[in-house]
Structure formats: C-alpha cells, structure tokens
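I have placed the structure first, in the form of structure tokens, so that the comments after it can refer back to it.
Now for chain A:
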Amino acid sequence: MSKSNLTRRGLLKTSAVAGAGVALPTIFTASSAAAYMNEPTGSSVTLGFNVPQSGPYADEGADELRAYELAVEHLNGGGDGGLMNTFSSKELDGNGILGKKVEFVTGDTQTKSDAARASARSMIEKDGAIMITGGSSSGVAVAVQDLCQSAGVIFMAGLTHSNDTTGKDKKANGFRHFFNAYMSGAALAPVLQSLYGSDRKAYHLTADYTWGWTQEESIVAATEALGWETVNTVLTPLAATDFSSYIAPVMNSGADVLVLNHYGGNMVNSLTNAVQFGLREKEVNGKNFEIVVPLYSRLMARGAGENVKGILGSTNWHWSLQDEGSKQFVKSFGEKYGFPPSQAAQTCYAQTLLYADACQRAGTFNPCGVAEALEDFEFDGLGNGPTLYRAADHQCFKDVLVVRGKENPTSEFDLLEVVEVTPAAQVTYEPDHPMFAGGNLGSCNPGS
Partner candidate 1 sequence: MDAIILQILNGLDKGSAYALIALGLTLIFGTLGVVNFAHGALFMIGAFCAVTLSRILNLSFEIVDESRTDFLGNPLKFKTTYIETWLGPEMGGTIIEWAVPLAILFSIPIMIAIGFIMERGLIKHFYKRPHADQILVTFGLAIVLQEIIKYFYGANPIPTPAPSALTGSLDFGELLGFQANAVIYPYWRLVYFVFAALIIGGVFAFLQFTTFGMVVRAGMADRETVGLLGINIDRRFTIMFGIAAAVAGLAGVMYAPINSPNYHMGMDFLVLSFVVVVVGGMGSLPGAVLAGFLLGILESFASMNEVKSIFPGIDQIVIYLVAIIILLTRPRGLMGRKGVMED
Partner candidate 2 sequence: MGILEVKNVNKRFGGLQALGDVNLSVAENSCHAIIGPNGAGKSTLLNVLVGKLIPDTGSVMFDGQSVLGRKPYEINQMGISRVFQTPEIFGDLSVLENMMIPIFAKRDGSFRMHAIERSDQEKEVVEKAESLLEDLNMVDKRHFHSASMSRGDKRRLEIGMCLAQSPRLLLLDEPTAGMARADTNNTIDLLKQIKDERDITIAIIEHDMHVVFSLAERITVLAQGTPLVEDTPEKIKGHPKVREAYLGEAA
C-alpha cells in the first residue's frame, strides 16, 4: 500500500469509508431521539449521489459522478480547492462540512423513476445519506424530489430541464440549479429573431412525455411572441429510433424552421435524420431552412457528430466560458480527468458546493435550516455569473447560454460555441407564471 496520502488513490481510500454507512441512521420514524433525518453523529457526513449508471444516459451519469467526486475532494481540502477559490461565499474551509468529513455513496437511477427512488431510499435507509443529488432526466428528478420530501432529506437536483421540477411538482426539500424549458425559450427567442428574422414558420417535433410537452409549450410561446407562426406540433413516441416518418412531411408543410424538442438518444437520432433528409440545404419561403435544438448537451452533440454544425440551442453552462469560476472549474476538472467537464458535471459540482455552503452558513445539516440558508441566497463565482436561488420555487436564476454547433471543432469536446449569454433578467419569470402554476412547495420536512 502506498505511503503517500496525497495520491489520488489515497484520497479515494479515505473518502471510501462512506460505503460502510454511518452510525445509527434513524429512518422514516418519529421514534428516534435524533433532531432530524439521518443526523450525522460521528465525524463524517454522507451524501448520496444518485446518477444513471446503466441505460442510455450512463455516460452523462459518469460525468456527473466525476464532478461529485471532485467536489468531495475539494470539500475535504484535497486538490486545488476548485471553485471554493472563486465562490463568493467564503464559509467553506476545506475541512469538510461543519467540520465533518464528507463521504459519499453512489446509486444507479437507470433513468427510471422507480429504480431511482429505490436507490435513493437505499442510500437514505441503509447508508444514512443526509442529502441526495444527481439524475439526468426530469421524470427521475421529480420522482426523487418527492421521495426526499417525504423522507426528510434535501434533494439537490442534477440535470432536469422540465418546468415542472420547480413548477407544479416543486417541493420544499428540493432545489434546482439547472435551467429550465421556459428559460431556454426566453433565451433563444431574441437570438432566433436576430439570426433568422421575425417572419418564420416553425414545425415542432416533440418527445411524447412531460418534459417534451413543457419544452414545446415554452418554445412555442417564446417564438410566437416574436411573430413566428407555429405550423404544426407533432408528438413522437419515446421509443422511436427512426424519425424519418416524422421528418419527411416537414418539407411539405411550408415550415422553414424545425424545432426538435428531444433529448438524449431521441435528439441524436432526430437531428441525424433531419440532416440526412437534407433539410439544412433546402430553401423554403425564400429562406434557408433552419433546425433548432432548444436543449443541448455536449454528450448529445458528440452523438450527433457532424450534424450539429451550425445548429442553435441553449445550455446551462459551457467550458469555453471565460469567467474566473468557469476557468477554475475547467482547470480542476481537466487536470484530474484529462478532458473538459460537461454542463451536467458543472451543475452537479455547483449543487454539491451550494449544499455544503448552506449547511456551513446554517450551522446545521437539518434540512429546514439548510433550506432556509439556500432560499434567496445570492452568489457568484460558480461559473454562471451572479445567481439567485429563489425562495418561492427553489429555482436558480442565472445567465443562460445560447450555443451553436461549431463548424471546425478542434477536439471531440470542442463541439459548441457560445453565441450569446442571455442575462438572468431576461429569463426570469414570476413564480406564478402559468407554465409553473399549480404546484405548492409545502413546508420543509426534517424527517423526524
């Protein structure tokens, strides 16, 4: 065994005690003397990282996990300290959280709400996790958020873009750093107008499930406000792999813009198919035919390859940003793993730091205290510019990036270029905006 404790493995080893569980987790019960769910009594605190490790989003999950491990390393004083150097709040000191060493357990969501809840429950019940974070789809995020609410732990959402997560399904114990479909629409609209004009006819292909619908609704509303006409909206089955029969009629419809409200494998295939059909070389109504993918991720861009070139979309964060926070994060992540982080990695890293900082400021791990510390918290230095964690719906408000597929990528990670950084003010909405109405945060649940 190595004697140096500074090697990467040495760190992993010390952080690995997590798997053994902590003393006496007090589960789902009022019978215990603990003040709140899974109150850490020992010298360590356990976080639960619930990411897709199998299924189509496994690579995204792997990137999230890398970010979490990096965050834990930094919180425990390892590495270069990462974003703790640039974070506007200086409470974190590299000595764990509230002096307790940070440990973690991991689980596999399989991108299924059932499996995700099962693995979250096992982390809470078996390993005594005090906070659950991660995920790569809105269905999973909403389901796990609901579980954490009833179990009495904090949920720091990973990648979830549906309006519902902080809209009709918002929960007092749940917090989202990632942006949402409404923000995508609001950020994209002005760019679409300046690049493609106000007289456009849009054709929507939408994945036939909740996230797809909220995205379609948001984009339709934002583009129609510009004066665009929505020619047609077509729902496509989630299980579809070949989108040819949905794309073929587009050319015939008189539309000159195709909006693909798809994510993951659906998006890769529909975009590939659309480009195959030569849509981008066509001229309709005297204008170049354009394709828009409102929600972009680097992994999807990699999957679609050449086809993303010149295609507009929005994203939460991109590693080419030049602010101090982004540069620091790219450096820490890049030096550890050898390639730049994805937006999923950034949001998960930020969520972990935000949680740790909130505990530190609240002086407790009690979910109610942590929630209070996060609510209306304003911060900067995590890569997204000045950000507000709004109390009314637990949604972060920050700048949104409009990006475009790069024409001449220099590496397999250099696929997108930032077209515009839409300021937070422009994507902010009222908490009772109709697209987000119908939910109720309820009150925070400490579990005991």
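Everything that follows uses one rule, which is that a residue touches a chain if its C-beta (ideal position, glycine included) is under 8 Å from a C-beta of that chain, and two chains touch if they have at least 3 such contacts; residues count from 1.
Here is how the candidates were picked: all candidates are chains of the complex that A comes from, given by their letters.
All values reported here derive from a predicted model rather than from experimental measurement.
Trainee: Which one of these touches chain A in the complex: 1 or 2?
Mentor: 1
Trainee: Which residues of chain A touch candidate 1 in their complex?
Mentor: That would be residues 54-60, 208, 232, 234-237, 239, 241-242, 244-246, 248-249, 251-252, 265, 268-269, 272-273, 276-278, 281-282, 284, 299, 302-307, 319-320, 330-331, 334-335, 340, 410-411, 413-414 of chain A.
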